[in-house]
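Before I ask anything, here is the structure I am working with.
Incomplete set of chains, arranged as in the complex.
Going by the order they are written in, the chains are A and B; count residues from 1 in each one.
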Amino acid sequence: MKSLTEHLFFRTESRREFINITPEVEDLVEKSGVKEGLCLVNAMHITASVFINDDESGLHDDFEEWLEGLAPHEPISKYRHNRTGEDNGDAHLKRTIMGREVVVAVTGGKLDFGPWEQIFYGEFDGRRKKRVLVKIIGE
Amino acid sequence: MKSLTEHLFFRTESRREFINITPEVEDLVEKSGVKEGLCLVNAMHITASVFINDDESGLHDDFEEWLEGLAPHEPISKYRHNRTGEDNGDAHLKRTIMGREVVVAVTGGKLDFGPWEQIFYGEFDGRRKKRVLVKIIGE
(Lines give C-alpha, C1' and ligand atoms only; values in the text may rest on other atoms or scores of the structure.)
Protein backbone atom coordinates (compact mmCIF):
# COMPACT_ATOMS: atom_id res chain seq x y z
CA MET A 1 0.00 0.00 0.00
CA LYS A 2 1.22 3.49 -0.88
CA SER A 3 0.27 6.61 1.04
CA LEU A 4 0.88 10.34 0.81
CA THR A 5 0.19 13.02 3.44
CA GLU A 6 0.39 16.70 2.51
CA HIS A 7 -0.99 20.01 3.74
CA LEU A 8 -2.37 23.03 1.90
CA PHE A 9 -2.11 26.39 3.66
CA PHE A 10 -4.50 29.35 3.57
CA ARG A 11 -4.79 32.82 5.00
CA THR A 12 -7.74 34.50 3.34
CA GLU A 13 -8.10 38.28 3.24
CA SER A 14 -11.81 38.26 4.01
CA ARG A 15 -13.79 36.46 6.69
CA ARG A 16 -15.51 34.16 4.20
CA GLU A 17 -14.16 32.77 0.94
CA PHE A 18 -14.45 29.76 -1.36
CA ILE A 19 -11.23 28.62 -3.05
CA ASN A 20 -11.01 25.95 -5.77
CA ILE A 21 -8.25 23.55 -4.67
CA THR A 22 -8.79 20.88 -7.34
CA PRO A 23 -5.51 21.52 -9.21
CA GLU A 24 -3.47 21.22 -5.99
CA VAL A 25 -5.20 17.95 -5.05
CA GLU A 26 -4.74 16.57 -8.58
CA ASP A 27 -1.01 17.29 -8.36
CA LEU A 28 -0.81 15.43 -5.05
CA VAL A 29 -2.61 12.40 -6.50
CA GLU A 30 -0.02 12.30 -9.26
CA LYS A 31 2.82 12.76 -6.77
CA SER A 32 1.50 9.88 -4.63
CA GLY A 33 1.87 7.35 -7.45
CA VAL A 34 -1.46 5.82 -6.34
CA LYS A 35 -3.41 4.39 -9.29
CA GLU A 36 -6.37 2.84 -7.41
CA GLY A 37 -7.36 4.13 -4.00
CA LEU A 38 -9.03 6.85 -1.96
CA CYS A 39 -8.16 10.50 -1.45
CA LEU A 40 -9.32 12.21 1.76
CA VAL A 41 -9.33 16.03 1.79
CA ASN A 42 -10.35 17.67 5.08
CA ALA A 43 -10.25 21.00 6.80
CA MET A 44 -8.06 20.81 9.92
CA HIS A 45 -9.93 23.73 11.52
CA ILE A 46 -13.47 23.62 12.80
CA THR A 47 -14.59 26.90 11.25
CA ALA A 48 -13.65 25.82 7.72
CA SER A 49 -14.94 23.30 5.24
CA VAL A 50 -13.91 21.17 2.30
CA PHE A 51 -16.75 20.43 -0.12
CA ILE A 52 -17.45 19.49 -3.73
CA ASN A 53 -19.71 21.51 -5.98
CA ASP A 54 -19.76 23.59 -9.16
CA ASP A 55 -17.21 26.35 -9.85
CA GLU A 56 -19.84 28.96 -10.72
CA SER A 57 -19.68 32.37 -9.05
CA GLY A 58 -23.47 32.88 -8.95
CA LEU A 59 -23.82 29.60 -7.06
CA HIS A 60 -21.12 30.67 -4.61
CA ASP A 61 -23.03 33.88 -3.94
CA ASP A 62 -26.16 31.77 -3.39
CA PHE A 63 -24.27 29.62 -0.86
CA GLU A 64 -23.04 32.73 0.96
CA GLU A 65 -26.52 34.24 1.23
CA TRP A 66 -28.16 30.93 2.16
CA LEU A 67 -25.64 30.14 4.89
CA GLU A 68 -25.98 33.65 6.30
CA GLY A 69 -29.74 33.04 6.50
CA LEU A 70 -29.32 29.67 8.26
CA ALA A 71 -26.61 30.82 10.69
CA PRO A 72 -26.23 34.62 10.72
CA HIS A 73 -22.94 36.15 11.83
CA GLU A 74 -24.70 38.87 13.84
CA PRO A 75 -25.71 39.62 16.46
CA ILE A 76 -22.46 38.24 17.89
CA SER A 77 -24.22 37.84 21.25
CA LYS A 78 -26.60 35.32 19.68
CA TYR A 79 -24.03 32.54 20.18
CA ARG A 80 -22.95 31.28 23.60
CA HIS A 81 -19.67 30.22 22.01
CA ASN A 82 -18.85 33.89 21.49
CA ARG A 83 -18.77 34.44 25.25
CA THR A 84 -15.32 32.80 25.09
CA GLY A 85 -14.15 35.99 23.36
CA GLU A 86 -14.57 34.67 19.81
CA ASP A 87 -16.92 36.08 17.19
CA ASN A 88 -17.03 32.91 15.09
CA GLY A 89 -20.00 31.01 16.54
CA ASP A 90 -21.74 31.22 13.17
CA ALA A 91 -18.66 29.84 11.40
CA HIS A 92 -18.88 26.54 13.32
CA LEU A 93 -22.48 26.13 12.16
CA LYS A 94 -21.84 27.18 8.56
CA ARG A 95 -19.00 24.69 8.29
CA THR A 96 -21.30 21.97 9.65
CA ILE A 97 -23.74 22.57 6.77
CA MET A 98 -20.97 22.55 4.15
CA GLY A 99 -19.07 19.60 5.65
CA ARG A 100 -15.56 18.98 7.01
CA GLU A 101 -14.24 16.58 4.40
CA VAL A 102 -14.61 14.83 1.08
CA VAL A 103 -13.46 11.36 0.08
CA VAL A 104 -12.77 11.02 -3.64
CA ALA A 105 -12.01 7.84 -5.56
CA VAL A 106 -8.66 7.62 -7.34
CA THR A 107 -9.00 5.58 -10.55
CA GLY A 108 -6.27 5.11 -13.13
CA GLY A 109 -4.10 7.58 -11.22
CA LYS A 110 -6.66 10.43 -11.41
CA LEU A 111 -9.42 11.90 -9.24
CA ASP A 112 -12.52 10.03 -10.43
CA PHE A 113 -14.87 12.98 -10.94
CA GLY A 114 -18.19 13.70 -12.61
CA PRO A 115 -18.35 16.47 -15.23
CA TRP A 116 -18.79 19.45 -12.86
CA GLU A 117 -17.24 18.25 -9.63
CA GLN A 118 -14.60 20.56 -8.17
CA ILE A 119 -13.12 20.58 -4.66
CA PHE A 120 -13.40 23.79 -2.64
CA TYR A 121 -11.91 25.09 0.55
CA GLY A 122 -14.65 26.99 2.37
CA GLU A 123 -13.42 29.57 4.84
CA PHE A 124 -15.90 31.00 7.38
CA ASP A 125 -13.51 32.64 9.84
CA GLY A 126 -10.57 33.80 7.79
CA ARG A 127 -7.70 36.20 8.20
CA ARG A 128 -5.96 33.47 10.23
CA LYS A 129 -3.55 30.77 9.05
CA LYS A 130 -5.45 27.56 8.31
CA ARG A 131 -4.59 24.13 6.93
CA VAL A 132 -6.18 21.43 4.79
CA LEU A 133 -4.97 17.82 4.98
CA VAL A 134 -4.73 15.65 1.87
CA LYS A 135 -4.24 11.93 2.52
CA ILE A 136 -4.06 9.45 -0.36
CA ILE A 137 -3.91 5.68 0.14
CA GLY A 138 -3.96 2.85 -2.38
CA GLU A 139 -1.74 1.05 -4.84
CA MET B 1 -4.93 -4.59 -2.06
CA LYS B 2 -8.04 -5.25 -4.13
CA SER B 3 -10.20 -2.53 -5.66
CA LEU B 4 -13.40 -2.31 -7.68
CA THR B 5 -14.82 0.72 -9.52
CA GLU B 6 -18.37 0.65 -10.87
CA HIS B 7 -21.11 3.11 -11.81
CA LEU B 8 -24.85 3.11 -11.25
CA PHE B 9 -26.99 5.04 -13.72
CA PHE B 10 -30.20 6.97 -13.13
CA ARG B 11 -32.71 9.00 -15.10
CA THR B 12 -35.61 9.76 -12.79
CA GLU B 13 -39.04 10.69 -14.14
CA SER B 14 -39.62 13.45 -11.61
CA ARG B 15 -37.43 16.33 -10.50
CA ARG B 16 -36.88 14.91 -7.01
CA GLU B 17 -36.70 11.28 -5.98
CA PHE B 18 -35.10 9.00 -3.37
CA ILE B 19 -34.00 5.55 -4.59
CA ASN B 20 -32.77 2.73 -2.35
CA ILE B 21 -29.52 1.50 -3.91
CA THR B 22 -28.44 -0.85 -1.08
CA PRO B 23 -28.96 -4.09 -3.06
CA GLU B 24 -26.84 -2.83 -5.97
CA VAL B 25 -24.02 -1.75 -3.63
CA GLU B 26 -24.17 -5.09 -1.76
CA ASP B 27 -23.78 -6.94 -5.06
CA LEU B 28 -20.73 -4.84 -5.92
CA VAL B 29 -19.14 -5.56 -2.53
CA GLU B 30 -19.55 -9.27 -3.21
CA LYS B 31 -18.20 -8.88 -6.76
CA SER B 32 -15.13 -7.02 -5.44
CA GLY B 33 -14.02 -9.98 -3.32
CA VAL B 34 -13.03 -7.48 -0.59
CA LYS B 35 -13.50 -8.96 2.90
CA GLU B 36 -12.11 -6.07 5.00
CA GLY B 37 -12.04 -2.55 3.64
CA LEU B 38 -13.98 0.60 2.79
CA CYS B 39 -16.75 1.26 0.28
CA LEU B 40 -17.19 4.80 -1.05
CA VAL B 41 -20.51 5.61 -2.73
CA ASN B 42 -20.83 9.13 -4.17
CA ALA B 43 -23.00 11.13 -6.51
CA MET B 44 -20.98 12.26 -9.54
CA HIS B 45 -23.33 15.21 -10.11
CA ILE B 46 -23.58 18.26 -7.92
CA THR B 47 -27.38 18.38 -7.79
CA ALA B 48 -27.68 14.83 -6.43
CA SER B 49 -26.83 13.13 -3.18
CA VAL B 50 -25.93 9.77 -1.68
CA PHE B 51 -27.00 9.37 1.94
CA ILE B 52 -27.87 6.76 4.55
CA ASN B 53 -31.14 6.74 6.44
CA ASP B 54 -34.29 4.70 7.01
CA ASP B 55 -36.37 3.25 4.14
CA GLU B 56 -39.67 4.64 5.41
CA SER B 57 -41.92 6.57 3.02
CA GLY B 58 -43.26 8.98 5.67
CA LEU B 59 -39.69 9.98 6.53
CA HIS B 60 -38.92 10.55 2.85
CA ASP B 61 -41.94 12.86 2.60
CA ASP B 62 -40.63 14.68 5.70
CA PHE B 63 -37.23 15.10 4.03
CA GLU B 64 -38.88 16.47 0.87
CA GLU B 65 -40.95 19.04 2.79
CA TRP B 66 -38.08 20.02 5.08
CA LEU B 67 -35.61 20.54 2.23
CA GLU B 68 -38.19 22.58 0.31
CA GLY B 69 -38.48 24.80 3.39
CA LEU B 70 -34.72 25.23 3.74
CA ALA B 71 -34.04 25.79 0.02
CA PRO B 72 -37.26 26.38 -1.96
CA HIS B 73 -37.29 25.65 -5.67
CA GLU B 74 -39.27 28.81 -6.41
CA PRO B 75 -39.09 31.62 -7.17
CA ILE B 76 -36.47 30.55 -9.73
CA SER B 77 -35.16 34.14 -9.75
CA LYS B 78 -34.20 33.76 -6.07
CA TYR B 79 -30.92 32.08 -7.06
CA ARG B 80 -28.13 33.86 -8.92
CA HIS B 81 -27.05 30.48 -10.26
CA ASN B 82 -30.27 30.35 -12.28
CA ARG B 83 -29.16 33.38 -14.31
CA THR B 84 -26.93 30.90 -16.17
CA GLY B 85 -30.15 29.50 -17.68
CA GLU B 86 -30.57 26.69 -15.15
CA ASP B 87 -33.50 26.31 -12.75
CA ASN B 88 -31.64 24.06 -10.31
CA GLY B 89 -30.11 26.54 -7.85
CA ASP B 90 -32.13 24.96 -5.05
CA ALA B 91 -30.91 21.48 -6.00
CA HIS B 92 -27.27 22.44 -5.27
CA LEU B 93 -28.30 23.55 -1.78
CA LYS B 94 -30.56 20.56 -1.08
CA ARG B 95 -27.78 18.18 -2.07
CA THR B 96 -25.42 20.02 0.29
CA ILE B 97 -27.74 19.31 3.23
CA MET B 98 -28.13 15.64 2.31
CA GLY B 99 -24.45 15.07 1.45
CA ARG B 100 -22.47 13.97 -1.60
CA GLU B 101 -21.14 10.66 -0.38
CA VAL B 102 -21.08 7.92 2.20
CA VAL B 103 -18.19 5.73 3.30
CA VAL B 104 -19.27 2.34 4.61
CA ALA B 105 -17.09 -0.29 6.31
CA VAL B 106 -16.82 -3.68 4.63
CA THR B 107 -16.45 -6.43 7.26
CA GLY B 108 -16.46 -10.15 6.53
CA GLY B 109 -17.28 -9.39 2.89
CA LYS B 110 -20.47 -7.46 3.72
CA LEU B 111 -21.54 -3.83 4.20
CA ASP B 112 -21.19 -3.35 7.97
CA PHE B 113 -24.56 -1.76 8.72
CA GLY B 114 -26.72 -0.99 11.74
CA PRO B 115 -30.28 -2.36 11.83
CA TRP B 116 -31.99 0.37 9.80
CA GLU B 117 -29.20 1.73 7.63
CA GLN B 118 -29.96 1.83 3.91
CA ILE B 119 -28.14 3.73 1.15
CA PHE B 120 -30.16 6.14 -0.97
CA TYR B 121 -29.60 8.04 -4.16
CA GLY B 122 -31.19 11.47 -3.71
CA GLU B 123 -32.10 13.23 -6.93
CA PHE B 124 -32.89 16.97 -6.81
CA ASP B 125 -32.71 17.84 -10.50
CA GLY B 126 -33.86 14.74 -12.34
CA ARG B 127 -35.05 13.91 -15.82
CA ARG B 128 -31.39 13.90 -16.87
CA LYS B 129 -28.91 11.01 -17.00
CA LYS B 130 -26.89 10.87 -13.78
CA ARG B 131 -24.26 8.57 -12.30
CA VAL B 132 -23.18 7.26 -8.91
CA LEU B 133 -19.66 5.95 -8.34
CA VAL B 134 -18.99 2.92 -6.15
CA LYS B 135 -15.35 2.37 -5.19
CA ILE B 136 -14.35 -0.50 -2.92
CA ILE B 137 -10.81 -0.98 -1.61
CA GLY B 138 -9.41 -3.52 0.83
CA GLU B 139 -8.31 -7.14 1.04
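Simple rule for what comes next: contacts are C-beta pairs under 8 Å (C-beta built on N, C-alpha and C of every residue); 3 or more make two chains touch, one makes a residue touch a chain.
No experiment lies behind these values; they were computed from the predicted model shown.
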Identical protein chains in the complete assembly, only 2 of which are shown: 3
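One rule holds in what follows: only the chains that are shown with their structure count from here on.
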Contact footprint of chain B on chain A as seen in their complex: 1, 36-38, 51-54, 56, 58-59, 61-63, 66, 70, 97-99, 102-105, 107, 112-117, 137-139
Of chain B, residues touching chain A in the complex: 1, 3, 5, 38, 40, 42-46, 70-71, 79-84, 89, 92-93, 96-97, 99-101, 103, 131, 133, 135, 137
